[in-house]
Structures are given as structure tokens and as C-alpha cells.
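Note that one protein chain of the assembly has been removed; the remaining protein chains are unaltered in position.
Here is chain A:
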Amino acid sequence: MNTLTAKRARNLTLNVVTWLFVLVNLFPILWMVWTSIHSNEEILGGVRAMTLDHLQWGNYLQLWQTINYFGYFKNSLLICGATTILSTAFAVMAGYALARFKFPGSNLFGMSVVSTQMIPGILFLVPIYLLFWQIDKNIGLPMINTYWGMILIYTAFYTPMSIWIMRSFFVSVPRDLEESALIDGCTRFQAFRKVILPLSVPGIIATAVYVFLTAWDELMFAWVMTTTSDVQTIPVGIRLYVGQYQNRFDLLMAAAAVSTLPVLLTFFLTQKYFIRGMTAGAVKG
């Protein structure tokens, strides 16, 4: 076999392996979409019953009528949107401080921020529930089943990782740029706002996308901390299609497909920033 043929054979093998990998990963999404356009009877009838003959596009209309899907959608947008703004804002400021300033305990603080990610979130479930309950009982400020309660939890959970992403990004911005701005006539805050911040837009977008997507998918805290549909988010809402006496897999899958759309859209629109932000500082620029 000559070198060219060997190279082609290697490329072909790599392509086949890549496509297999993509298919395995895409299968759940394809299955979700395929299931969502069939009737519940066909789904329960198994794979053979799910043919191309009776596609139920109506599921996508019915899902809005059966439960208050729009309400859940709105709640998700509100909670995740506010969380994204708050987490990203905190991360930008803390990340910059960690990247640029040496202060007593700065290394320890930086490591503590990352190490919080090693603790499983479920460990906080009961303590936070009790804390919120105590706040309501003692101060009279309702926290359970409120927007701000959820926003507070999500912000607290997603800020540490966001700080780390932003820190990596700021580290990759040459210090000379800030120093040049200081000499040009900026105060430190002006140098940050006029020079560093515009250069960090990819990192800020990456952080915001990370927070939004993670919060959008969160079920455990939303399930425990919210009790009524006027606060509950999509992951909680679509579970209502699975009941004690009847499972509406058709509507469940259609709702899941719709809830995936904002995630996909956000990711595809911002993926170049997302990848750049996640890998910032990994290699010399």
C-alpha cells in the first residue's frame, strides 16, 4: 500500500468513527423528535408502530393547551435570564480581580472557588430548603417557591465556575494593554471598562451561555424549591405529562423538543465564543 492510499484509508476510518460518535450522541435527540410526531398509542405500540403514515404534528399545538407550557417557558426565561445576568456580572468582576491582583489569600480564594465544584449539588438541597424556610419563618421573607429564591440558588451555584472561565479569559488579555491605557490617561476602572471589557466580549458570552444552558436544564432544585406553576420552570412542567394514570409520551417529547430549541439556538449562535472562552489561556496566544 503506498503512502497516499494509507493516508486515505486512515482518513476514511477516522470519518467513519467520527460519524458513529456523532450518531450515538445525536440518537436521543433524533429519537425525541421522532417520538414527538407520533401518537401516544403508536409510541406505546413500539418501534414498528411508529411509521411515517400518521405523523402527529398536532402534538406541537396540543402541548401548549394541555398544560400551561407558556407559563413554564416564561418562568424558565425569567429565572435563567436573571441568573445569567447576575452570575456573569459577578464573574466578570471577581474573575478580573483574581486574574490581575495579588492580595493576601488570592491563591487560596481562587482554589476555593474551583473546589466548590467538587461538592455534589444535592448535598446542599436539604440545608438550603431549611435555610429558606427559616428565613421565611423568622424574617417573613418568602424564599421557597419564589423567583428570587430560585435566582439566588442558581446564581450561587453557577457563579464559581463562571468566575473561573472569566479569570482564564482575563489572564489571556495582555497586561500591557491596561498599562498602556493607564498611561494614556485612564483610571483603573476606565482601563477595565474601555479596554479590557470590550476585548473580553467572547469570554463574557461564553460565560453567559454556560450559565443560561446549565440553569435551563436544572431539575432537582426547581422540583424541590418550587411548588406552583406560576414559578415552576420547563423541566418541572414537562414532568406533568407523566402522570399516575396516564403517560403522554407524545406531548412530553414535543415539549422536550421545544424546550431544547432555545438551548440549541443559543449554542449555535455563540459556539465560536463558547469554545474560545472555554479554552482561553490554554495555549499561548
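Methods note: contacts are C-beta pairs under 8 Å (C-beta built on N, C-alpha and C of every residue); 3 or more make two chains touch, one makes a residue touch a chain; residues count from 1.
As a convention for this text, contacts and distances are computed from a predicted model.
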Absent chain [UniProt protein name; select from "3-oxoadipate CoA-succinyl transferase, alpha subunit", "Carbohydrate ABC transporter ATP-binding protein (CUT1 family)", "ribonucleoside-diphosphate reductase" or "NADH-quinone oxidoreductase"]: "Carbohydrate ABC transporter ATP-binding protein (CUT1 family)"
Sole residue of A:I135, A:L152 or A:L199 that reaches the chain not shown, by the stated touch rule: A:L199
Residue, one of A:S115, A:Q134 or A:S180, that touches the chain absent here: A:S180
Residue ranges of chain A at the interface with the undisplayed chain: 174, 176-177, 179-187, 190, 195, 198-199
